[in-house]
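The complex appears here minus one protein chain, its other protein chains still in place.
Per-chain residue numbering starts at 1, and chain names A, B and C are given in the order in which the chains are listed.
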Amino acid sequence: MKYSGWKVLRQALGGNKGWEPVWRDPAPKPAYDIIVVGGGGHGLATAYYLAKEYGLTNVAVLEKSWLASGNAGRNTTIIRSNYLLPGNEPFYELSMKLWENLEQDFNYNAMVSQRGVVNLYHSDPQRDAFARRGNAMHMAGADAVLLDEQGIRELCPFLDFDNARFPVKGGLWQPRGGTARHDAVAWGYARGADQRGVDLIQNCEVTGFQVKNGRCIGVETARGPIAAKKVAVCVAGSSGRVMAQAGLRLPIESHVLQAFVSEGLKPIIPGVVTFGAGHFYISQSDKGGLVFGGDIDGYNTYAQRGNLPVVEDVCESGMALMPMIGRARLLRMWGGVMDMSMDGSPFIDKTSVDGLYFNGGWCYGGFKATPASGWCYAHLLAKDEPHPVATELRLDRFKRGHMIDEKGAGAQPNLH
Amino acid sequence: MPDLTLTASPPLDGYHKQFGDTALTEIGDQALVSIAVPLGGADALDSAMTGAYGTTFPAPGSTALSKDGSVRFLGLQPDQCFALFELAGNDPVEAIANVLGDTGYYTDQSDSWAMLRLSGPLAVSALERICPLGLAPAAFPQGSVARTAMEHLGVIILCENEDSYVLMSARSSAPSFLHAVETSVENVS
Amino acid sequence: MIINHPLLGPRDAAEFVYLGDASLIDRPDWQSDTAADDFYEYQYLRDNPAGETRELWFHEQGDRSWLVVTRNTLTHEITKVELARDVALAAGRDR
Partner (left out) sequence: MSQPYRIVGGLVGRENLVSFRFNGKRFQGYRGDTLAAALIANGQRLVGRSFKYHRPRGIFSAGSEEPNAMVQLRHGAHLEPNTRATVTELYNGLEATSQNHRGSLEFDLMAVNDLLSPFLSAGFYYKTFMWPKSFWEKVYEPAIRASAGLGRLSGEEDPDSYDKGFLHCDVLVIGSGPAGLAAALAAGRAGARVILADEDFLLGGRLNAETLAVEDMSGAGWAAQTAQELAGLPNVRMMPRTTVYGAYDHGIYGALERRTDHLATSAGKPRQVLWRIYSKRAILCAGATERPIAFGNNDRPGVMLAGSVRAYVNRWGATPGRRVAVFTSNDDGWRTAQDLSAKGIEITAVIDSRDKPALASVPGAAIVMGGRVIDVAGRKGVTAIKLAKGQTIETDCLAVSGGWNPNVHLTCHQRSFPKWRDDIAAFIPGDEMPVGLTVAGAANGALSLGAALIQGTEAGHIAATDTGHTATSITPPWAEDEPRDTAAFWHVGESKARAWLDLQNDVTVKDVRQAGEEGFRSVEHLKRYTTLGMATDQGKTANVGALAIMAEATGKSIPETGTTIFRPPYTPVAIGAFAGRSRGKAFRPTRLTPSHKWAEEQKAVFVDAGMWLRAQWFPRAGETHWRQSVDREVLQTRASVGVCDVTTLGKIDVQGRDAAEFLNRVYANGFAKLPVGKVRYGLMLREDGMAMDDGTTARLSETHFVMTTTTANAVGVFRHMEFCRQCLWPGMDVHLISVTEQWAQIAVAGPNSRALLQKIVDDSHDLSNEAFPFMACGEVTLCGGVPGRLFRISFSGELAYEVAVPARYGDALMRALMKAGEAYDVVAYGTEALGVMRVEKGHAAGNELIGQTTARDLGMGRMVSKKKDSIGSILSERDALNREDGLALVGFVPVDRSEGLNSGAHFVSPGKEVTTENDEGWMTSVAFSPSLGHSIGLGFIKRGASRIGETVIAADPVRDRKVEVEIVSPHFIDPEGERLRA
């Protein structure tokens, strides 16, 4: 079924009784060409592009819970391509370009909204670092505007300019950045993959890998063994425990990131704003909720919940930046498990086990990467070589000394 | 250079303020010397302290008073305590080193900290607003000491009695710390 | 969270700074033939267990002790807290 305004109209006149399921609920087949482990945004995007770009449809996505039940369904919905390093920026810019055509491509309104992302700076060294980054963005074909204080006053008049502990001096603005409706992104990919023949299998946890002669030939699941020519793991926060089943240790730790949403309010914050003197970023959803977050809690965990110190830290930064939100009430807080890597950058790579592929280490930036992650992972799976913009996202890069460390924080995941 | 003399200035200009019966006062002219225990030298230091002060090295969280009452030792780390006494002259380290000799490593901390005394009926309820530690007598009796954080600042808190606490925080941020304590008292008064 | 400090009793985890897996105590021998690989694994690879883990916390707003905390990453239950120095000595680290 193709969605359109016309279709909505026709269905409305028919009492909305003719809608079809967005995806089938198939039983797993005994074997597939490719099994994608993990039905989150990245796994679903991978399946979608495998089917659409490479015609590979004998594919299953195995999800231990419901589709997009992990970070795809729990994030602050920001999309941007404002990275610094050559190992990252072209990848994220590809993602941005895919976002820009996504809805027409998969025929689903994911509410990709390019209302801009601005990172504020509060000191000269920060300005210098943002200039370096803005230039790197331009060099990779992205857009970036370095604004001074006046420019920020015009863009975000609601910030505290006059009584701030760390006054805003300017910002790096990416007008093409913005937000997207996170669940809808996953659903759009799911629907697109399903329509092309991919089996989306929910409530099907992978409990082990079948490895024979150093080659992965399938998986054990809660619903029985399933054979595959290639197994592509894509499980974000669960990377550590899933890959441990294949005996692999990763340069990844699992951490919790909390996010917050306020009660619905009439529009007041136009785009995405991030604070440069504390941990805080915010946007306002189409429903009116202020969606905001900050730093990870900082300790290893697989529990999807956080603790109070970070909640308070985030709100302190929020109030320092825009004290007009004081009387808005925080409605919900939640936590997602992040696959924090040793340099803050991700992996899309083969592993030391033939036929077993790995996509992870997205830290807390996985949502914006969804389209390019799927695109490049599909490329790797279909062609067995990395996509040109993902050549640096390798598992062996630490051994070689080729870190992609945007923050310069070193091998300590909770600092990235 | 007869016309060039250096005059000491206290971190909080000798602050004092009453909030009804509750008082917040800067404590001035105190010497604070850290004493670190050389590896394997705990017994030697203990016996030197016993000989000189009639007390032993305090465990973290507790304090010990010299037998003449002039020096209070604050147990802050497993192998480090602070000696707190009236400042006389310009070399507080010498005052301790002269007594304990090479049984410890000493570092002057007198100028590192601003010291406030918060005393009176509002002391505990004011501290409730900034101090994460429980100050109930059973948990933090007279003579207890702890290092913690209040309003983003490192603080050493010492219980003199149920209504009186000494608070030490870094000299450079002393005005911010004073503001935090003042605000607490005002908020509960 | 609350960390029951072996010397000071229960303290809010907010007083502490987290480092990571307690295996960071086991710094390899720099003169070993396999030093390059050993340091790579030491610095970059993690068990990242879903369950009990031992990890390093620094009591920055407290007594400046490094602690080894045994904690469950699924429930956050803490079952043991030791001074890292004692753990290091017990593991044969010296100077």
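A few comments on the model shown:
Here is the rule we use: contacts are C-beta pairs under 8 Å (C-beta built on N, C-alpha and C of every residue); 3 or more make two chains touch, one makes a residue touch a chain.
None of the values given here were measured: they were computed from a predicted structure.
Note on the chain not shown: across the whole complex it touches A, B, C. Residue-wise, the contact with the chain that is not shown comes from A:I268, picked out of A:A27, A:A222 or A:I268. Across A:R196, A:K229 or A:R305, the residue that sits in touch with the chain not pictured is A:R305. As for the chain not pictured, it touches chain B at residues 1, 3-11, 34, 36, 38-40, 79-80, 90-91, 105, 107-113, 128-134, 136, 139, 151-153, 170-173, 175-177, 179-180, 183-184, 187. Residues 1-2, 10, 12, 17, 19, 24-25, 27-28, 30-31, 35-36, 39-40, 43, 56, 58, 60, 64-66, 76-78, 83-85, 87-89, 93-95 of chain C touch the missing chain (whole complex, contact as defined above). Listed here are the chain A residues that touch the chain not shown: 3-5, 7-9, 11-13, 15-16, 19-23, 25, 66-67, 69, 73, 86, 89-90, 103-104, 107-115, 122-125, 127-141, 144-146, 158, 160, 163-166, 172, 181, 183-184, 187-188, 202, 262-268, 278, 284, 286-288, 303-305, 307-308, 311-312, 314-320, 323-334, 397, 399-403, 405, 407-411.
Here, only the chains that are shown with their structure count from here on.
Taken as a contact graph, with one node per protein chain and an edge wherever two chains touch, the assembly forms an open path, each chain linked only to its neighbours along a line.
As a whole-number value, the distance joining the C-alpha centres of chain A and chain C reads 30 Å.
Averaged C-alpha coordinates put the centre of chain A at 49 Å from the centre of chain B.
Touching of two or more other chains is recorded for no residue of chain B.
Counting partner chains per residue, chain C shows two or more touched chains at residues 12, 14. Against chain C, in their complex, chain B makes its touches with residues 59-61, 76-78, 80, 132-133, 146-149, 154. Interface residues of chain C facing chain A in the complex, by the touch rule stated above, are 1, 12-14, 18-21, 40-41, 43-50, 53, 55, 71, 73-76.
Interface residues of chain C, counted against chain B in their complex, comprise 7-9, 11-12, 14-15, 61-65, 83, 85.
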